[in-house]
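One structure coming up, written as structure tokens, with questions to follow.
Missing here: one protein chain of the complex. Every other protein chain is in place.
Letters A and B mark the chains as written, and numbering starts fresh at 1 in each.
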Amino acid sequence: MSNSIREYGYNSKVEGEVIVSTADAVINWVRKNSVWPMPMGLACCAIELMAAGASRFDISRFGMEVMRFSPRQSDCMIVAGTVTYKMAAALRRIYDQMASPKWVVAMGACASTGGMYRSYAVLQGVDRIVPVDIYISGCPPRPEALLDGMICLQEKIASERSLKNLYKKENTSIK
Amino acid sequence: MKTSHFQTLKQQFNSITSRPSTDWEAVNVPSEYLVEFCMHLRSNFAFDMLVDLTAIDLGINESPRFVTIYHFFSSINHNYFRVACECTDTEPPTMISLTNIWPAANWHEREAYDMFGIKFQGHPDLSRILMWQGYPYYPLRKDFPLAGIETDLPGKDVVEETKAKVIPAPLDGGPFHGVQASTVKKREPKGYDESWSEQHPKPLS
Partner (left out) sequence: MQKQEKEISIADIPSKSSQYEHDECSESMTLNMGPSHPATHGVLRLKLDLEGDIVTSCEPVIGYLHRGDEKIAENMTYNQFVPYTDRLDYIAPLSNNVAYAITVEKLANLEVPPRCQAIRVIVCELARISSHLLGIGVYGMDAGAVTIFLYTFTQREKLYTLFEELTGARFTTSYTRIGGVARDIPEGWLRRVGDFLDQLPPIIDEVDTLLTRNKIFIERTQNIGIISKEDAIAYGLTGPNLRASGIDLDLRKNAPYSGYENYEFDVPIATLGDAYDRYLIRMEEMRQSIRILKQAIAKVPSGPWYAENAKKIFAPPKAKVMRKMEELIQNFMIVTEGPQMPPGEVYFEAENPKGALGFYILSKGGGVPYRLKIRGPSFCNLSILPKIVPGHMMSDIPIILGSLDFVMGECDR
């Protein structure tokens, strides 16, 4: 029924009390179900991020309610809001402090491409300084859209070659 | 409804002129009398709050080029008063600072310096407030394009790692807006920036 390109959870043979599975499946399953976001809440999208964390659009259903403001303790940086050139340096330094594996979600139009602010002071897309995994469009995106983006991130994590990447040298350049 | 203070003020300060305004009363004051005039407004007419301080760039060819506008509010009579004062016609333009009398002017004057390059004499710490220290241009001047001019990003370690720069924003030929002109053809919104975008960057002429 399902082909072998995407393996969710334990793709396993259960014999007695022994579960046999691929290392990738287990590692990815653990990683994707407890993504701890670091909210880089800069502007209006931060309000929708807070609303996604509040009780109506509960983000803790996906294991992501642990919004740590410390980059050392988080997995995913959600850039929510307009990034100006003045803020860009601080943002890159915070990204560098995160421990890998790390992902970046550009939430909203301003973080993805500069949005409607085509001006002298706005960084035209946060992907100019950090590598972005998921782009969420909207101004601001509804919390449902943010949750959809986080589910896409979970699917992306599930399809990574984690075991191979464990021994690969960390590559921080963008293009 | 609105009482005019202009005649009383004119007797005290002879060199002020009335400024046409749509709503509140406005005067033009020469910069030598600015501090005295504003203190007179505060003590005699109860305009005790400085609510706004800004500047206008009248155009490259105008002389003087910059005018600072002050808005005063009376918390007792609940009306506003506008004061316009021309800056010196030098480069950089200068103006007297009102920070010693109204601490509210501190940040507003820093912003006017940041955006227009007007140096306020007597300001305790005139440095950039909205753009980063070391930004070489004054953004709100009329000869500065909306998209910006290419410079270096602040933060050397970040620049080394990412090779990012402050680039002109890709406006794709925009901003599109009309100007006040006589014929409809001239009033049509046109791209005032030459047509260029991210795929086809502006050719260096």
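FYI, a residue touches a chain if its C-beta (ideal position, glycine included) is under 8 Å from a C-beta of that chain, and two chains touch if they have at least 3 such contacts.
Nothing here was measured: the structure is a model prediction, and the numbers come from that model.
**Student:** May I ask which residue of A:A46, A:I78 or A:A111 touches the chain that does not appear here?
**Tutor:** That would be A:A46, which touches the missing chain.
**Student:** Of the residues B:F37, B:Y113 or B:W132, I need the one that contacts the missing chain.
**Tutor:** B:W132
**Student:** Applying the definition given at the start, please give the residues of chain B touching the unseen chain.
**Tutor:** 20-24, 26, 48-52, 54, 56-57, 69, 71, 73, 75, 78-80, 82, 102-104, 106-108, 111, 115, 128-132, 139-140, 144, 146, 174-175, 177-180, 187-189
**Student:** Which chain A residues would touch the chain omitted from the figure, given the whole complex?
**Tutor:** 40-44, 46-48, 50-51, 54-56, 69, 81-82, 84, 86-87, 90-91, 94, 116-117, 119-122, 139-140, 142
Simple rule for what comes next: only the chains that are shown with their structure count from here on.
**Student:** Would you tell me which residues of chain B are touching chain A in their complex?
**Tutor:** Interface residues on chain B, with respect to chain A: 130-132, 139, 144-149, 153-155, 157-158, 161-164, 166-171, 174-175.
**Student:** Considering the complex alone, what residue numbers of chain A touch chain B?
**Tutor:** Per the touch definition, chain A meets chain B at residues 85-86, 88-90, 92-93, 96, 114, 118-124, 128-130, 172-174.
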